[in-house]
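First up is the structure itself, then whatever we jot down about it.
Missing here: one protein chain of the complex. Every other protein chain is in place.
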Amino acid sequence: MSQTIDVELRQVRKTFGSNIVVDEFDLQIQEGECISFLGPSGCGKTTTLNMIAGFLEPDGGEIRIKGKRMNGVPSNKRELGMVFQTYSLFPHMTVAENVAYGLKLRKVPKAEVKQRVAKALELVKLPQVADRYPKQLSGGQRQRIAIARALVIEPSLLLLDEPLSNLDAKLREELREEIKRLHMETGVTTIFVTHDQEEALYLSDRIVVLSNGKVEQIGTPLEIYNRPATEFVHTFIGKSNKLPAVVEVQDGETLQLRADAGFKLQATAKGQKLTAGSAAHAYIRPEKLRLAVPGTNPLGANSAQGRVRQLSFLGAFAECDVEIGSATVTVRIQTIGEHAGLKPGDPVALIWHPEDVFVFPGEER
Amino acid sequence: MRRIPWLGIITFIVLLFVISPLIVIIPTSFTDSNFLTFPPEGVSMRWYEKILDRPQFVDAFKYSLKLAVISAAAATVVGTIAALAISKFKFPGRKFISALLLSPLTVPAIIIGIAALIFFTRISIAGTFAGLLLAHILISIPYVVRLVLTGLSTYDYTLERAAYMLGANSMRVFWDITLPLVRPAVLSGFIFSFLTSFDNVTVSLFLVTPTSTTLPLAIFSYMKEILDPLVASISSVVILLSVVFIFLLEKVYGLDRLFGVNTQSHS
Partner (left out) sequence: MGAHNSRWRPLRNALLLLAPVLLVLLVAFVIPMVYIFALSLQNEEQQFSLGNYALFLHDSYYVGILWRTIKLSFYTVLACLVFGYPVAMFMAKASGRMRGVVTFLIIAPHLISVVIRNFGWVVILGNKGWINTTLMNLGIIDKPLKLLYNELGVVIGLTDAYIVYMVLALVTSLYAVDTSLYKAAGILGASSVRKFVSITLPLSLPGILAGSTLVFSLSMSAYVTPALMGGSAVKVLPVLTYENVMITLNWPLSAALSFLLLGSTYALVTIFTKLVETRRYKEVFSGA
């Protein structure tokens, strides 16, 4: 991958009335990269995409694509490809006409249009539906055609606006693999907007996590998952047990905390500095907790005694809710093996590693 | 024991009731008699030949046709543009505007006619083609607006965005995307306006002059004086013409949809 910057957002800002929807958005996208905008609805991800697409004008900052300033350039002059949540295929045109539409507008010679449409349909593996109307296609097929229509004009940038949200779970997985394959084959720089963390983790080279119009973190899926910059990022991605706690002491990389639920725990600080006595939120993901025989305490501070409250079988794995003092934490367990005989009310011990505990500052008490 | 299908029988009778006044006209028009009788006596084309002897009916027919075509075209154009504006722009007061555009439907045609006559006399356009045309455009506008707004209610504006992204300018988006998708509604708006204008009596009544009158009004005036088979032959011509348009409307849009009932989706 070359190191040219394809898309650049500088201090982009958008307000609706007194509402700041996007604030100080800075981002550089490398050529060929696939970037996800991830966040809950209302976080500003779609607004940002609409500014890049040219449907909205930023109130501040600038957007550059291939080095060219885009502010004030209308959508139809930006040479971008876009795929919408609702497919948005033109219902009165056949599949081939839909795909050809962008080429016709560019006055591409007829023979070339035909050949490029065929190639695009080949690319999305749907050459057989060329003469059908969108109504005659399934949701997944429609979205593939929409992708073909966006790619056929060889856009400098492909924008995908929640393209999988209208599909059911199985199709969603299939199509997401398809998008990954297409991205690898075409190498087109891609921005993917989604509220689904799994999609973002699966597809992206880097993820931009947004909340309330602000960028929370920009990083690779691994960085986002393993080194969340904020409490929001940690809780938005994956499942985690929240334990309100008080910081007892920070000794270099090691944090000693006392959970409000009544046990001690250690954590490895990941760059943060917390003062003794301050409130904190500690988090441990269910898959990082282990069940042990009650009474064992192999890791010192990093264990607690509790009681099984409820077991839930989820197919590939199971979840076990354990009461520790006043807190209830969820532990992911394998359904086969030594814990198979657990039942509610059984005493258990929980153990964990200090590096799996994430600590964020809590509200003052 | 077989149950008597009462509902079917009554439905058949009611359908017969609404269709029979049209059915009886056709055979009557071929009568050889000088009087209006049913069943007709003898067969002849003389009452059709008689139409041509009466230039007032031929002129009225041309006048009605001209009026219906121009008023339907004008109502369709201004009504469609208005409906597009209401549906596309989220401006304050759009609810009020759309209610205003539909409001002529809530006032009886006879009062619209009287109000137009009195005011048009004041501004000196009563008895002119322009005055009549204006009134006919007015009574068609609500239908066009309602049809196009209904058509647009399921219209997905991201289609326009998709077209912009592919490089289309506003003009192209309108011609390639918007218009084709509202075409059935626009076309049926036109046909329905045409029929509304072509059939109208109650509004025209106040705005025509003895020398230039519309066909239904010419028949109406004639009928009030004389009842002879000539009315039947002229009526048959109008029925034939209307039937063509009715089938066209059924083909383009469906009469059920036009009147807001759905016969398809319900099982």
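To keep things simple, chains are lettered A and B as they appear, and every chain counts its residues starting from 1.
Keep in mind that, in the parts below, contacts are C-beta pairs under 8 Å (C-beta built on N, C-alpha and C of every residue); 3 or more make two chains touch, one makes a residue touch a chain.
Everything numeric in this text was worked out from a predicted model, so none of it was measured.
S.K.: Pick from A:G17, A:G271 or A:G315: which residue touches the chain that isn't shown?
M.R.: A:G17
S.K.: Write down which of B:F30, B:W47 or B:F206 is the residue touching the left-out chain.
M.R.: Candidates B:F30, B:W47 or B:F206; residue touching the omitted chain: B:F206.
S.K.: Give the residue, chosen from B:A72, B:I86, B:L147 or B:I177, that touches the chain omitted from the document.
M.R.: In the full complex, the listed residue that touches the missing chain is B:I86.
S.K.: Provide the residue numbers of subunit B that touch the chain removed from this figure.
M.R.: 6-8, 10-11, 13-15, 17-25, 28, 35-39, 77-79, 81-82, 84-86, 88-94, 97, 100-101, 103-104, 107-112, 114-120, 122, 134-135, 137-138, 141, 145, 195, 198-202, 205-206, 216, 219-220, 223-224, 227, 231-232, 235, 238-239, 242-243, 245-246, 249-250, 255-256, 258-264, 266-267
Following the convention adopted for this analysis, only the chains that are shown with their structure count from here on.
S.K.: For a test of understanding, state which residues of subunit A touch subunit B in their complex under the given definition.
M.R.: Going through subunit A, the ones touching subunit B are 53-55, 74-82, 84, 86, 88-92, 101-102, 105-106, 146, 149-150, 153, 159.
S.K.: State the interface residues of subunit B toward subunit A in the complex, per the touch definition above.
M.R.: Residues 156, 158-159, 161-169, 172, 176-177, 180-181.
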